[in-house]
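For this depiction, one protein chain was excluded, whereas all remaining protein chains were kept in their positions.
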Amino acid sequence: MKLAVFVSDYRMTVDTLDRLSPEKMGIILVQNGVYHATLKENGTPSSLLNKSAEFYALKEDLETRGLDASKVDSKVKVIAMGDVVDLIFNDYEKTAWI
Amino acid sequence: MKLAVFVSDYRMTVDTLDRLSPEKMGIILVQNGVYHATLKENGTPSSLLNKSAEFYALKEDLETRGLDASKVDSKVKVIAMGDVVDLIFNDYEKTAWI
Amino acid sequence: MATTKLGFIVQRPPYKSENPKLALTHAIATQSVEVYLNEGDTVTADIAFIGDGVLNCKKDQKAMDYYGLTSTEQHIKMALLVDINIWVCKEDVEKFGLSEDDLVLDAEEFGADMTVNVVPYGEISKKMEEMNHLLFF
Amino acid sequence: MATTKLGFIVQRPPYKSENPKLALTHAIATQSVEVYLNEGDTVTADIAFIGDGVLNCKKDQKAMDYYGLTSTEQHIKMALLVDINIWVCKEDVEKFGLSEDDLVLDAEEFGADMTVNVVPYGEISKKMEEMNHLLFF
Amino acid sequence: MGKLTIGCFASLVGSLNLDFAVKLSAAAIEKGHTVDLWLSGNGTMLSIKDQRPFKDYSHLEKPLKELMAKGLTVTACEACAEARGYNKDVTMEGFKRHSMDWYLASTFSADRVLHIGGE
Partner (left out) sequence: MGKLTIGCFASLVGSLNLDFAVKLSAAAIEKGHTVDLWLSGNGTMLSIKDQRPFKDYSHLEKPLKELMAKGLTVTACEACAEARGYNKDVTMEGFKRHSMDWYLASTFSADRVLHIGGE
């Protein structure tokens, strides 16, 4: 399956992401999930970015938190809300908000 | 200071407990915090129980979750809500709900 | 004549938020979904408990005694009574040192035929593929 | 003639729950607390940001542009304007690879004299001892 | 064009989950899709009329009314609302209230479902 996974937290209390193994996965960072796209703790980028997936981060949620959209990790594509709609309808079949 | 710390979650998203170093600390496990008193993951008790503190778990919150109050870790004293009141007023000076 | 299959994945423990319980009450509501649909059409909801979500299945929950609240255990029994498929991840049950004896597995006292199935994660993963939509709680 | 000292400890990032913002608005409310108290009595609230809480202090927050919401940054400035003491844990700022340049440090544009103090955790710990009551957000 | 059913259960005012659900609905409608929005649990808070707009709090009554005018269907779980004292009298005009089966029925004809659960 083609699964779009929404991550809305920085500190996650579930390990679901480690278990999911769809044929194609997109990880859409929204709300506090966008910290994964920019923060490095002790110099190390978020381990979430090691997953085999396409990564997206919502521009407005980055900027709401004072994070510079031009400084996200190179694996992450910065997108707008309209792009989220297109990803849901065109690129993936199912969604998971974890 | 003498600090009573309330822990109400099993998966914690803050590391505050690791930083606190009061002269005397009581850790009162309530709500989902009571899982720390009984669950062993892969045979290991919760690392929270390694702190240097007195441990308490609220009986009604254990039993609400189907946990047997007679099977809590030997470090943990099972208490009732009235005991929580006494701990707050008699044994500690300040509280922290983290 | 079509069926939409929903997969409810409960990944969090009970009594922190309402969500695990709402997963069960929403699944149970499939019983009356047909009033909104055309003859022959339906929606099903299967439930899988994974990760800390398996703690919802611990038996002997006393939420009614202490909080005046229907326990998650009771809701699982009601779901069995209306023939909802329920799967519990075996690896997670074992990780917590629990056995099947610790879990609510049936609702025989209500006359339910269905039972809770403790299965390897791989089986839950396969079910997820078969669903039309996934809802994570 | 007495003063009750409250220590507000913000340990979580902004915009997940309202709490970090409510810590600031409640601290600011010390300005009007005396209407409830006897002449000469007062309550003060000092705020410390620790752990992920330091992310509240990131500057250039655009919450108003995108959500029509006063940003946590603005609330920090308002707190400075009414002379609230604010400490930010230095070790946590550094752990995130942030520098003082990334943080809201003053509210000069509003004419505030107070500034945010980036200090070692040990200093925050000492302040906690001095407070009458602690409130963790 | 497709149909998107969004369910929002986790709903702290401060978490911005409800804000996200409303903004995503707007973006989908803008692109010509149909959207059903279901609120359950504390999400039913969104159904109350006369929310006072303060800049310190999310204020969604206005954008929601605009979206309803553009065809958004928004429904609150009736039991979840009543349990909180959100009675019919205080419900925003145009906001539907149904039992939980409504949400499930909405997914029948949906091309995509986004269920915002969380904590």
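Note that the chains are named A, B, C, D and E in the order they appear, and that numbering of residues resets to 1 at the start of each chain.
Convention: a residue touches a chain if its C-beta (ideal position, glycine included) is under 8 Å from a C-beta of that chain, and two chains touch if they have at least 3 such contacts.
Computed from a predicted model, the values in this text were never measured in an experiment.
Interchain touches from the omitted chain, evaluated on the whole complex, reach B, C, D, E. In the complete complex, the residue from E:Ala21, E:Leu39, E:Leu67 or E:Cys80 that touches the missing chain is E:Cys80.
Interface with the hidden chain, as seen from subunit D, comprises residues 2, 4, 6, 12, 16-19, 22-23, 25-26, 28-33, 35-37, 41, 43, 45, 132-137. Touch with the hidden chain on the side of subunit C covers residues 15-19, 21-22, 25, 64, 67-70, 75. Touching residues on subunit B toward the chain that is not drawn are 6, 8-9, 13, 30-31, 81-82, 84-86, 88-89, 94-95, 97-98.
In this section, only the chains that are shown with their structure count from here on.
Contacts with subunit B and subunit E are shared by A, C, D. Chain pairs C-E and A-E differ in how many C-beta pairs they share in contact, with the greater number at C-E. Subunit B and subunit D, compared by their mean Cα positions, are separated by 28 Å. Between the CA-based centres of subunit A and subunit B the separation comes to 34 Å, rounded to the whole angstrom. Contacts with at least two other chains are made by residues 12, 16, 52, 132-134, 136 of subunit C. In subunit A, the positions touching at least two other chains are 9, 11, 13-14, 31, 94-95, 97-98.
In summary, the structure contains touching chain pairs A-B, A-C, A-D, A-E, B-C, B-D, C-E, D-E.
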